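Worksheet for the structure shown next.
Complex shown without one protein chain; remaining protein chains in place.
Our next item is chain A:
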Amino acid sequence: MTTLDERPTSRRSSPDAPSLEAAIMAALDTVIDPELDEPITDLYFVRSVAVDDQGVEVHLRLPTAFCSPNFAYLMASDALDALEMIDDIGIVRVMLDDHHDSDKINAGLAAHAGYRGTFGHEAQDSLDELRLTFMRKAHTAAMERSLTSLIKAGGTTNEAVGKVLLRDLPSGQYKTALLRRRVAIGLSACPNSRVLVDDHGHPIPDDEIPVKLRFARSVRISIEGNGHWCRGVLATRYEGDECDGTSGPLITNTREKQ
């Protein structure tokens, strides 16, 4: 289930609107693997996109048959939600290939059965809390990247790092990424906010700062390591496939009226 604030913005078609294919790819770009904190398109989890007069069929695949079904479901249902926001797209079908729960997930997606409708007794609540857990991890990693880079550049010291404010961070990729992740978990983006905070935005007591930063580094290394692992295994699993694990999707478009 996608919460409202995470939904991608609607793409209205206009005479200069990008092609439908571009709109589809842009929509898929908004779907994030919650565990790796990267778009499924960058991870090459999208195998194929087929557009015809009826609609679009998108096939997803993952590094192993035993990837966690909850994350698999999240990504597939987020893809479905994102694609259905596109005007005049027609019927959207998202299929997950080669997974131990493919049949269950594909049937659930086709029926718009929702998470609990798809998994029945195996699910208890919703996936919101799980998603939040990983958005918090992503924030922690982004916070560490920003602060470690500032320390390395001489902009602060290990001792003073707890006092760094958002305004002290140089503009760039790390800061943008941090701000985006702060907003995602409901933290302030005010320039006078402290950077080193807990999951709820509270500053860290002085005596806990070293261990907090140290742990944040472990979180960052863990997320990055999982990314290496998933990319590597996907590439091995689909080596020799028409769409191997190191390239973007096969796109076909047989729609007559564009």
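As a working rule, contacts are C-beta pairs under 8 Å (C-beta built on N, C-alpha and C of every residue); 3 or more make two chains touch, one makes a residue touch a chain; residues count from 1.
Convention: contacts and distances are computed from a predicted model.
This figure omits one chain of the complex; the name its UniProt record holds, of "Amidohydrolase-related domain-containing protein", "Peptide ABC transporter substrate-binding protein", "3-isopropylmalate dehydratase large subunit" or "Cytochrome c", is "Amidohydrolase-related domain-containing protein".
Of the candidate positions A:S48, A:T64 or A:S193, contact with the unshown chain belongs to A:T64. Across the entire complex, the residue among A:Q173, A:S222 or A:T252 in touch with the chain not shown is A:S222. One chain of the complex is left out; on chain A, the residues touching it are 35, 63-71, 100, 115, 119, 122-127, 129-130, 133, 137, 214-215, 217-219, 221-222, 224-226, 228-229, 232-233, 235-237.
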